[in-house]
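Structure, as structure tokens:
Just one protein chain is left out here, and the rest sit where they should.
Showing subunit A:
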Amino acid sequence: MAASSIPLGKGVKRKRHEDDGGQAAAEYTPQTFHCGTLLDISLLKLHQNCVLAERNLHRSVLIANTLRRLQAEIRWENGHNTMPSEMPLQPPEQLTSGANQLEPLSKMGEEITDLNNNIAKAPPPSLIEAPFCLLSGNDSSLSSAISTILQDLDYVEDLSTPLGQAPPEDDHLLPLKPVSPDPRPEPRSLDSIFTAFEIADSDDFLIDGSLDAIFEDIDTSMYDVPQGFPAGACPTIQPNKASRGIHSAKPHNSRTDFELENLMDLLVG
């Protein structure tokens, strides 16, 4: 595809190169799919992610956001004329540097602040318009999909940490973040997946103990012996390993030897 300096979708058709030989234009046949199927797929992925040892937060966030859109779509399809007002909203005047705002799925025309308190755009009308919906299932299949969601969300809720448990403040440097309003039951259980990523006292190990503060201006990492969990540098890995066992036997000599080796390093280059 040719480079384009025109923003996408501004009414300009992208054309193939002239020298392509007049081949038939690209046929983009969008895949039709059931919302319910997508919901099932998304939930399965989310559960797999929670179970996986890796616990990819990025992936979980993307899938969860997709799920929220699907939920909104299904709700609209079920005859809700208004936008889902139960979705948790952050008041625009609330300065939450660092707090994430939800997708602007709120009432039409209302200004929503995003990650850095910028006014986000109004939700695109295409999300709620009929032509956008690719559903082809009937009401009963939707109901069963929703039931599946609720059951699965209950399952996820059991596995996660108790709801309403606010994570501890992370760092004294950070501004205090305002408490969010009570979320709805459904997104709460969906969101509880993220509470599983919360680690209690996660940053305790970032703050040194009082004893270490005495030495905070001295980098002693070069002298740390790699036992268990090294906090600094390791001694140089020498190609000749014969002397390694001797170091532990005579500690006073090991330091002298280490200094000597450093000197030799300098000489040898």
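Please note the rule applied: a residue touches a chain if its C-beta (ideal position, glycine included) is under 8 Å from a C-beta of that chain, and two chains touch if they have at least 3 such contacts; residues count from 1.
Here is the rule we use: contacts and distances are computed from a predicted model.
Q: One chain of this complex is not shown here; going by its UniProt record, which of these names is it: "Serine/threonine-protein phosphatase 2A 55 kDa regulatory subunit B", "Trafficking protein particle complex subunit", "Proteasome subunit beta" or "Thioredoxin reductase 1, cytoplasmic"?
A: Result for the unshown chain: "Serine/threonine-protein phosphatase 2A 55 kDa regulatory subunit B".
Q: So that we can see where the missing chain sits, which residues of subunit A does it touch?
A: These residues touch the chain not displayed: 1-5, 7-10, 14, 19, 23-31, 33, 38, 41, 45, 53-59, 61-62, 64-66, 69-70, 73, 88, 90, 96-103, 114-118, 121, 124-127, 132, 166-167, 170-171, 173-175, 177-180, 183, 187-188, 191-192, 194-195, 197-199, 202-203, 205-206, 208, 212, 216, 219, 221, 229-234, 236-237, 239-240, 242-243, 246, 250, 253, 256-257, 260, 264, 267-269.
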